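A single protein chain has been omitted from the complex, and every remaining protein chain is retained in its original position.
Now for subunit A:
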Amino acid sequence: MYKVETFYNNDEQTSIPDVMYSCRNYHSQEDEIPSSESDPLAALERKQNEIFSRLQCLRDTVKQLSSKYTVSTDMTSSKTAVTSSKSVQGTSSDQSSVPLLSPQKLNLGDVIHDLVVSADPDSPPLSLLVLYKVASEMFKVFATSYIHSSVVSMPQNLREVFQNGGCTNRDGNEVAFTLLWKKVQNGPTLMINPHKQTVIEGESNIARYIQRLINPDFDKCVVGATRIDEWLNLAEQYIRGNKKENAAVLKSLNSKLGSADWLVGNTLSLADIVMWSVINQSKGQKDSPSNVKNWLQRCERNPYFDLANSAL
């Protein structure tokens, strides 16, 4: 009745794949070198050059990307570091001491890096004043202070410890220490980037931040860093402790200082700075044992402590 054309062709060969996935061959996809090249060494050399050129391309793209996203590529510049002559404090072979400053400087970008510390004028953060002096050896630091409207009266020596405000040129500086005298509870607070953080509270924590700013390799020396952390925690406790607890702290300080000049390692470190600040804030230096008294004076003789001494 009807004749219908066949709509499939039985005779067609269908190829059954014998491979699950097939990938391109990674190695040598270029045209084979014309075999007129007789010298196998030259061929090897050319291959090597090609690889080098490809490596160079790769390195260039990585550099481009790193500069675009401002990532410090330590690989390229690790050994040839920029040294400032006085910066390395006590190159000791003793692994447990950590220098305050590092030979390498952190890249902070092109706009001034502003650290805003709010502190109560009744208990000024003396460690900040010492660290300011240390930091000014590495960076161009612009330090200024402001009095917040919650504070009605302030002692004169604190008012002048940093240049009080004024609109002189901030532009040439890399770091700014902005000290706000304000009524705060729970110790001084630090704020740098409001949308990336909440406030950081506590003098020890502020000291930790600034230490890592001026010595990015602080944590590399694990033993020393941990010992310093121990003293920093003790400092925080001391601020909140009652007379008995603080007396115990002074005792342990005394015993430690009997055998060494400084708290950690054989040179001035963050632990000494913060403990000194905390003891001076609570006016505990009068009735401290003899080793502690000597150590306090040793700190004060250090040139870094000049500014902090004027605030006492």
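We take it that a contact is a pair of C-beta atoms (placed from the backbone, for glycine too) under 8 Å apart; a residue touches a chain by one contact, two chains touch by 3 or more; residues count from 1.
Here, contacts and distances are computed from a predicted model.
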*Protein that the absent chain corresponds to, by UniProt name, given "Trafficking protein particle complex subunit BET3", "Skp1-related protein", "Aspartate--tRNA ligase, cytoplasmic" or "Ribosomal RNA-processing protein 42"*: "Aspartate--tRNA ligase, cytoplasmic"
*Hidden-chain contact residue, picked from the options A:Lys182, A:Arg208 or A:Arg227*: A:Lys182
*Sort through A:Val62, A:Leu106 or A:Met191 and give me the one touching the missing partner chain.*
A:Met191
_Touching residue (missing chain; options A:Val62, A:Val116, A:Ala247 or A:Ala311)_ = A:Val116
*Which residues does subunit A use to touch the chain missing from this display?*
111-112, 114, 116, 118, 146-150, 164-168, 170-171, 178, 180, 182, 191-196
